[in-house]
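Written below as structure tokens is the structure these notes are about.
Omission of a single protein chain aside, the complex is shown with its protein chains in their original locations.
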Amino acid sequence: MEQILANGIYLGAQYAMIALGLTLIFALMNVLNFAHGQMYVLGGFVTYTFYGQLGWPFVVALLASCVTLAVLGALIEKFLFAPVIRRSSREESTMLLAAGLAFFFDAIILLVFGEKQRGVPKIVNGVLNWDFRIIMPYDRILICFLAILSIVGFIVFMQYSKTGRALRALAQDRTAAQLMGVNVERYSMIGFAIGAMLAGLVGGLLVTITGVNLGMGGPTSIKAFMMVMIGGAGVISGAIAGGIILGFMEAIGLAVLSQYGDITYLLIFVSLMIFLAIRPQGLMGKPWG
Amino acid sequence: MPRLSMIQWTGLLVFLIAVFVLVPAYIAASGRTDFYYTLTSVALLSIASAGVWLTFYIGRINIGQGAFALIGAYVSAILVTKAGISFWLSLPLAGLFAALVSVLIGVPILRLRGVYFAMITLVLTQVVTLTALALPVTNGAKGITSIPLPGEISVFGLTVIPDFAGLENPRLAFYYTSCALMVLTFAAMYRLVNSRLGHLCRSMQQNEELASSIGVNIAYIRVIVFAISSFLGGIGGAMFGSIAQSVYPSSFQVTDSVNFMLNCFLGGLGYVFGPMLGTLVLYFGWDLLFELGRYQLLVYSGLLIILMLFLPNGLLSLRIRGKGVAGR
Amino acid sequence: MSNLLEVRHVTRKFGGLTANNNISFSVNENEILSVIGPNGAGKSTLFKMISSFLPTSSGEVLYRGERISNLKPHTVARMGVVRTFQETTIFKSMTVRESIVVAQHLRAKASLAGYFWGTKSAREDVESFGRYADDLIDFLGISAIRNELASNLPQGNLRALGLAIGLATDPKVLLLDEPFAGMNHDETMRMVQLVRKVRDDRGVTVLLVEHDMPAVMSISDRIIVLNFGEMIAEGTPTEIQNNQKVIEAYLGSADDEIGI
């Protein structure tokens, strides 16, 4: 029982972080960023390069991941998404662009970092074993703690900083924000950069535990979509809730249904579909986004 | 009810000649027989994409066509291998079964809009894949293999369709069959879009509330359209199963669902023939870039991004506005 | 004059909030009846319940003695009770004429499959839709914008388009949602004439929700006043103008609501 709880919290925290960036971008620009998982992978590879290969301190490598992805995100928004949104008659067209970007990142990652699974040295050794009721390696506890810290930091940033408030205004109502004097273009770019940065950050954090390989991008994106949907698209608290719920669903499902192995995920997916059919806006979303 | 203009008749004729005469002639002359399969794939994938396009036409982003293609492939494979019925009978049955499933699923989920519908269909693809892995009738992970080729159809002793297994070149037969299906599909689509149902779809795409206020039973039309869409997916999937002579849970996956959607975007959501062109460019493009080796994906995705940047409304938006096929 | 539409003890709650509380009134045939009230009085909610866009929490709406509440909007439309929307709710990328043609859905005799195969009755329908659309365009005097895309129309024309779409369904009762909002005096007067003409020439009973007091006073046969979800008055324009409760309700609200 305690183990399920611990697994749930650990999974939930990392999922919530992945979902946060995606939901932020969605809230701001109504873009379903298919390339989010690839950004996460890219973040992982940057940390791998600096920490695992070049031997820099982990924190510096993590910062490098954040900065790289933030810059990349800003450029992508400015030169790709913004013009396409301007020119397109239906905003769903950005999905093709996002998918193209996902392929593009996949290609770049393959060419630059290769096809192999990569890992970095552990940041902390040892395993916490509380009487076999909770078994949790220390590095996971640390990463989980850092993830929660980042989530809290992000919420504080969104609540209290000037940028955060502008972003929230923008997410709520683009036109109203514009009337209020928010520089919509500038803040869209900043928002996208922050969303990408979050992906890079969580990629960098998780590379210490799960390692990284070029195939992780697509599935990560899909998982992140699911979390966002559970919580409600474009709602920050919803993304966190969605991440934690999915984390717990996996932890509980795998523990309870393990003898029916093949159908654990089937059940998770089906219940997700039923849930969404009954409550399309997710837990906290506005109806019809 | 629009009558076809002279130019449109000519266009249609040229298209038919190109597909059924010029392409085979070119392939025979150049010896590029591998194009048969590639173009067969394009034809079949564009049928499934046409279904997705239709759901776009009522304003729904459908990332679940892979699920229906897989259902279709399995239904046909099971009917042919286990029940021993003719492939040609299993083909419409596969489509109908996919349509039936889509009605059952569609009733609750079609109320959803925007990304919500997109996500639920995305999950649907995975559900069907996992179900195929878990069920005994689909033979689980081992898939269904060694499916016989389509047999012959004869009416009063006259062979209408020959036994594919006895043909010297079954690829050519599959090419003709698939192209014929594609032509039928798109003719029907064109007709549908320009008939009352199409107009109602358009009204729903633009404003569902207003549409229901003028007495349109939007729930009914959504289900009808989703069923047609899934029918096309099932047909496409069943044909593929027959060509590969095998079906696995991984025969159609989330990637395929996403690709079907991308085909529509690339061709242009406002044009009936968009999915056909989109499929051709996306699928054939990949094959043409085969020479690039390790740079294939890089160049492919790069071109995709550039296309999107300059033609965000699809390739067909290059046409002069107002002359769009769907009658923008 | 008979009871065409009857609202019976209709209540609507959103969570703990009561948007409409026990509202009852009836609409007579060939009447123009307005529902007014300050912002947040529950006018729109009431409207949505009459057209079944929203289910009631309790109570019911009857049309010719048949219940039309808690159904589907299209079913109610089929029975002849049709609502219009404010100007943003249009078919953006259709022209005026296309919109009117599409809106004649209820007049169709052929089945959807019939249209697909192009049967005789479908061809006749298509022809009749076109004729009727042209008639309607002339009737409303909007032939100048016949082939304009709806998204390109100015506000005033959008209202006319909304009315045209509503009329195209051949309604018995037309529910107009703020038909005069945002119009200047001349435009309002023209619209008032048009609504009267719809009632007089086509025998359509009109129920409208409106803010614009002068327009309401000049057009309505009777008026219903809502405040905080309660019905506080009912009567002819003159009676309403002199009703103490109504004056208080309006004085208690923001300045721009005062139009009396």
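Each chain gets a letter, A, B and C, in the order it is written, and its residues are counted from 1.
Keep in mind that, in the parts below, a residue touches a chain if its C-beta (ideal position, glycine included) is under 8 Å from a C-beta of that chain, and two chains touch if they have at least 3 such contacts.
The rule we apply is simple: contacts and distances are computed from a predicted model.
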| item | value |
| --- | --- |
| Name per UniProt, for the chain absent here [options: "Leu/Ile/Val-binding protein", "Succinate dehydrogenase flavoprotein subunit", "Cytochrome (Ubi)quinol oxidase subunit III" or "Na+/H+ antiporter subunit C"] | "Leu/Ile/Val-binding protein" |
| Chains in view that touch the one left out, judged over the entire complex | A, B |
| Residue touching the undisplayed chain, where the options are B:Phe15, B:Tyr37 or B:Trp88 | B:Tyr37 |
| Contact partner of the left-out chain, one of B:Val19, B:Ile61, B:Val80 or B:Leu130 | B:Leu130 |
| Hidden partner interface residues of subunit B, rising order | 31-34, 36-38, 41, 130, 133, 140-143, 145-146, 149, 170-171, 240, 243-246, 248-251, 253, 255-256, 286-287, 289-297, 299, 302-303, 306, 310-311 |
| Chain not shown, touching residues in subunit A | 3-4, 7, 10-11, 14, 52, 106-107, 110, 114-122, 127, 129, 132, 135, 137, 206, 209-211, 213-216, 218-220, 222-223, 250-251, 254-255, 258-262, 264-265 |
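FYI, only the chains that are shown with their structure count from here on.
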| item | value |
| --- | --- |
| Path length in the contact graph (subunit A to subunit B, fewest steps) | 1 |
| Chain of greatest Cα-centre distance to subunit A | C |
| Interface ranked first by C-beta contact pairs | A-B |
| Euclidean distance of C-alpha centroids - subunit A vs subunit B, Å | 32 |
| Cα-centroid distance, subunit B relative to subunit C, in whole angstrom | 42 |
| Shared interface positions of subunit A, touching two or more other chains | none |
| Subunit A partner contacts - residues on subunit B that touch it in the complex | 56, 61, 108-109, 111-116, 118-120, 122-124, 126-127, 130-131, 133-134, 254-255, 258, 261-262, 265-266, 269-270, 294-295, 297-298, 300-302, 304-305, 308-309, 312-314 |
| Subunit C-touching residues of subunit B, taken from the complex the two chains share | 1, 188, 191-192, 195-197, 199-200, 202-203, 206-207, 209-210, 212-219, 224, 328 |
| Complex contacts: residues of subunit A adjacent to subunit B | 26, 32, 34, 80, 83-84, 87-90, 92-93, 95-97, 99-104, 106-108, 110-111, 218, 222, 225-226, 228-229, 233, 262-263, 265-266, 269-270, 272-273, 276-278, 280-282, 288-289 |
